[in-house]
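The complex appears here without one of its protein chains, the remainder shown in place.
Here is subunit A:
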Amino acid sequence: MNTLALKAKAAQIRMNLLKMIHGAKTGHTGGSLSNTDILTALYYKIMTIDPADPKHPDRDRFIASKGHSVESLWCILADRGFFPKEDLDTFSRFGTKLIGHPNNKVPGIEMNTGALGHGLAISVGMALAAKRDGKGYRAFCLMGDGEQAEGSVWEAAMAGAHYKLDNLIGIVDRNRLQISGSTEDVMGLDPLEDKWASFGWNVVSLDGNDVEALVNAFAAAPEVPGKPTLIMANTVKGKGVSFAENVPHWHHHVPNDQELEQALSELTALIESYRKEEEAQ
C-alpha cells in the first residue's frame, strides 16, 4: 500500500470509528482519531501478521497500552479480516466481545488492557521471550501521553533498556491532552523525549499523523542496535475532524447526528482529494 492509499485508509477508518461510536452512543473519540495513523502504518504496512492465523508464533505483537482508544483498532482489525465487519455494530452493546477496551477473546488482540501503565511491561516480556528464543518478531506498544504519569511505565522503560531489547518499539501518542485538559497542566511531562533518552531508549520524534513518517520510522527501527526505540508521535487529538481537533471535551464526546454528518463529509472530501492526487501522479 503506497502512502496515498494509507492516508485514504486512515480517513476511511476514521469514518468507520465515528459511525461506530455514534451508533453505540459511547466511545473515546478524540484518542482514537489521534492514533489512527499510527495503527494504519502498523497494520497495513509494518507488522507481520496474518488475519487467517492470528496466533502464528512468529507474528509481530501489538499491545494497546492506552486501551481506551480501542475504536480505531476494532475498525482496523475488522477491515483486515480478523473478524466480520458486522461485528462492529455490537460495539459496547450488552454481552459483546467488542467492549470499550482491547479484549483477547477477539482474534488479533494479544492481551486485555485498559488499566494504564501495564502495556510496556507486557511488551518487554514479549520482546525478551523473542530474544531468549532467538526469534525475529518485534513488540510494538502504544501508550498515551497522559499514561506517562504512571510509574510502572518507567519500571518497564528501565527493563527494556537493561535487557537491550532493540526488538521493542514504544510509541507515545503525544496529543498533549488528557481527560482533564492539557497534559502539561495536569502533570507536566516535558521534556518527555529527554526522559526516554535518559532511560536508555533511542528516541525518534515525528509527526504522528504523518503516516509516511511513521512507516519510515517503524521500518528503520532499531536505528541503534541494542537499544529499544521510542517513537514520540506528536499527534492532534481529534485529528481529521475540524471541530474536534485539540478540544479536550472530545476525549469521550460522542458525535450527535449533525456532528457525524459534518465529520463524514470532511473525511469524504479528504479521501476524494487523495484520489485526485493519485490520479494526477
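The rule is simple: contacts are C-beta pairs under 8 Å (C-beta built on N, C-alpha and C of every residue); 3 or more make two chains touch, one makes a residue touch a chain; residues count from 1.
Keep this in mind: contacts and distances are computed from a predicted model.
One subunit of the complex is not drawn; among "Peptidoglycan glycosyltransferase RodA", "ATP synthase subunit b", "Branched-chain amino acid ABC transporter permease" or "Transketolase family protein", its UniProt record names it "Transketolase family protein".
In the complete assembly, the contact with the undisplayed chain comes from A:Gly125, out of A:Gly23, A:Pro51, A:Pro107 or A:Gly125. On the side of subunit A, touch with the chain left out of the figure occurs at residues 57, 61, 104, 110-115, 117-118, 120-130, 132-133, 139, 151-152, 155-156, 158-159, 162-163.
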